[in-house]
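Not every chain of the complex is shown here; the ones you see sit where they belong.
Chains: A, B and C, in written order; residue numbering restarts at 1 for each.
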Amino acid sequence: MANLERRAWASMIELALAEDLLGGDVTTAATVPLHAQARATLLAKASGVISGLEAAREVFAQVDPGLEFVTLVADGDIVPAMTPIAHVSGNARSILAGERLALNLLQRLSGVATVTARYVAEVEGTKARVVDTRKTTPGLRVLEKAAVRDGGGHNHRFGLGDGVLIKDNHLAAVGGPDRVRDAVRAARVAAPHTLRIEVEVTTLPELAEALDAGADIVMLDNMSVDDMREAVTLTQGRALLEASGGVNLTTIREIAATGVDLISVGALTHSAPALDISLDFDLAPAG
Amino acid sequence: MANLERRAWASMIELALAEDLLGGDVTTAATVPLHAQARATLLAKASGVISGLEAAREVFAQVDPGLEFVTLVADGDIVPAMTPIAHVSGNARSILAGERLALNLLQRLSGVATVTARYVAEVEGTKARVVDTRKTTPGLRVLEKAAVRDGGGHNHRFGLGDGVLIKDNHLAAVGGPDRVRDAVRAARVAAPHTLRIEVEVTTLPELAEALDAGADIVMLDNMSVDDMREAVTLTQGRALLEASGGVNLTTIREIAATGVDLISVGALTHSAPALDISLDFDLAPAG
Amino acid sequence: MANLERRAWASMIELALAEDLLGGDVTTAATVPLHAQARATLLAKASGVISGLEAAREVFAQVDPGLEFVTLVADGDIVPAMTPIAHVSGNARSILAGERLALNLLQRLSGVATVTARYVAEVEGTKARVVDTRKTTPGLRVLEKAAVRDGGGHNHRFGLGDGVLIKDNHLAAVGGPDRVRDAVRAARVAAPHTLRIEVEVTTLPELAEALDAGADIVMLDNMSVDDMREAVTLTQGRALLEASGGVNLTTIREIAATGVDLISVGALTHSAPALDISLDFDLAPAG
């Protein structure tokens, strides 16, 4: 439900509008009449998966609650190039004030959804889920995680509080020869019982140790495809296996074919190029 | 001066830390001793231009003022792959809590600086400046504009209040046959005298009209290279000329060679891939 | 690590200080000299488990960073009546300004820890964990969950994002005869793989359905002790069992004896009486 999610990014949008508008909009004040009315179309100029329409709606609503924002497609829709995706109408100055931020969000989020869809298409027919990481844009995590879902991907934990993931730096803290085992057990005692225990391993012996300690999920970090295949055999469904590291559009199909359950891809959010979207503006007679 | 700039992004960092940490860090709480001390190295795994060190410092300072953050290179430095760029030391849990956000910022900002440096290298020897746009990540504008400077680029206006830029949507509001002239004149009367007047044109006749009206800067929007060359001849230094649209690493050299003063590139900020940077962690004896 | 947790309640403390201090402190301004120095002792007047010392430290630090706050016991310590638990010294006006809020927090949180310890003592020797709920004081959840741990209890999920708990109202949404099964399966598909799936049941047939659907945790809501015993037998360790409803100090021992894994108690946080703590003040010579 939009209103619920909205709580998480409304402050970010406030902050971002302040960047653009604290000093007012001197150009518009000088050239556009105070009460001029307009209608504009948001246009996807390239093909891709749309995401961020609710964020764009929020931008215009914060700038001017009197603006009307009507979506023509839904988040998650795949659109061909030159598809109108929304109309915004009302006071012309208000539309111009919100234009840049609305586009910046739509372009970035649709970029994330579009890249995700490409990865998801690659694993079709395998049982692997494409999942995101915490390598998101600061302040946009909720929106980018939704964009990943819009592109057909799944989400990993949201933050450090809703998933136990024991990584190399944590293992260093436990030391000793049985460090994977000790860390998993420590987590089982101390972490809330509502969370599964995931541990990162880099070798098959470590995997064995993790399984032995009762890990619920094991992350295979930068393992070769052969090792991953071996890992799947060795695990026999006792834990979920997550492939991580070195994943790109060329390698993901082969990785998925090993039988892992999850493939996490940082590039879904940290390097997705923007989808080209513009706002085209027709000035109606002044209201 | 760091403290001054800091005011602009401290709230964004607060917001972004909340994303990651509102529910605490259950893994670390379960596996890393409360008073464990550590030292970690931030390592640039790929070559590029570093940017965002002060933002990373702020992240760690907000998480725990007791952490020590020491930079080994400066923002704007070009580094080869596998260069250590900073050390952070202190409470191990605190370092782990700040790790992801510090990396997310450094990777993105160094990505922007690195891409910018490539564009700047292409125009070397011409008089053209590479400038950014307002197509920045929501909430990160100050940091990304600094990253553009770190990469050797220049900044366009910061927001809608510190530059007059009359675009097609504004011209639509003026209507009539002399719309460029009328808009420039309206801006001259109404805008603060401290700002130059820039107007976007798409044809040479519009350029002539803009010069005639006394525009200080003219943006040549999506013009052919031939038209841009003609524009430079026609203008004879009466205004600054800014090329915009269709600029990429393949085309920028030719555009610069036309003699324009400025070339604005949205991709500096909206599509720069992250630079690969990691945090490597050595656990010291508990303090 | 204190600094990390602190992020979660510093704003609440700011808000609460504003309640008390927005109009200044007219009494102190009129009667206590501007530069008077003082030392005060926080004294537990009743026996109990102390919690909230770091919150009290934050209160005084926000009022005046120049105050020195020294703890004499640690959070989680069981103290007899009339035990000094901390000293605060520095500007006398500042101490008086922070006194009430520091005490309000310490009294409430130590009350929670003390009540929790009583419940935990009752289940000693059984395998049952005493866990809290989301029935916490608005704004104080992080602190009250820590108080539960200080009293020897464990935490259930922090918020709605870090645990799947399917309750009667969710089941109503699925409808149909196999609603427990359908809901658990829906959650398995849609929820992040890092979270366990918990479902609330009120009858043994529903428990069977939940186990069949692969629930990780089953909450036995308001079941009779006999039914709970039967539930333990029926489950055979395939899922964690959580007793909920009608738990008090009289009933908890019998419930724990059934062999359930977890017993959740709302009263730990929603009805714990305050522990009596005072601040006693000796005025030193003005500095």
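Note that a contact is a pair of C-beta atoms (placed from the backbone, for glycine too) under 8 Å apart; a residue touches a chain by one contact, two chains touch by 3 or more.
Model, not experiment: these values are computed from the prediction.
Participant: If 3 of the identical subunits are displayed, how many subunits does the entire complex have according to this structure file?
Facilitator: Result for the total copy count in the complex: 6.
FYI, only the chains that are shown with their structure count from here on.
Participant: Looking at which chains touch, is this a line, ring, star, complete or other?
Facilitator: complete
Participant: Same residues or different residues where chain A meets chain C? The copies count as same if more than half of the interface numbers are shared.
Facilitator: same
Participant: Closest chain to the protein CA centroid?
Facilitator: Taking the mean of C-alpha atoms per chain, the most central one is A.
Participant: With centres defined as the mean of C-alpha atoms, identify the chain lying farthest from chain C.
Facilitator: B
Participant: How big is the gap, in whole Å, between where the Cα atoms of chain B centre and where those of chain C centre?
Facilitator: 44
Participant: So what's the Cα centroid distance for chain A and chain B, whole Å?
Facilitator: A distance of 22 Å separates the two centres.
Participant: Which parts of chain A, given as residue numbers and ranges, touch two or more other chains?
Facilitator: In chain A, 158, 161-165, 192, 195 touch at least two other chains.
Participant: Please give the residue numbers of chain C that touch chain B in the complex, ascending.
Facilitator: Of all residues in chain C, those touching chain B are 1, 3-5, 7-8, 142, 158-159, 161-162.
Participant: Give the list of chain C residues in touch with chain A in this complex.
Facilitator: 129, 131, 154-158, 161-165, 192-196, 198, 217, 240, 261-262
Participant: Provide the residue numbers of chain B that touch chain A in the complex, in ascending order.
Facilitator: 11-13, 15-16, 19-33, 36, 38, 40, 92, 96-97, 99-101, 103-105, 107-108, 111, 134-142, 158-175, 183, 186-187, 189-192, 195, 270-271, 273-274, 279, 281-283
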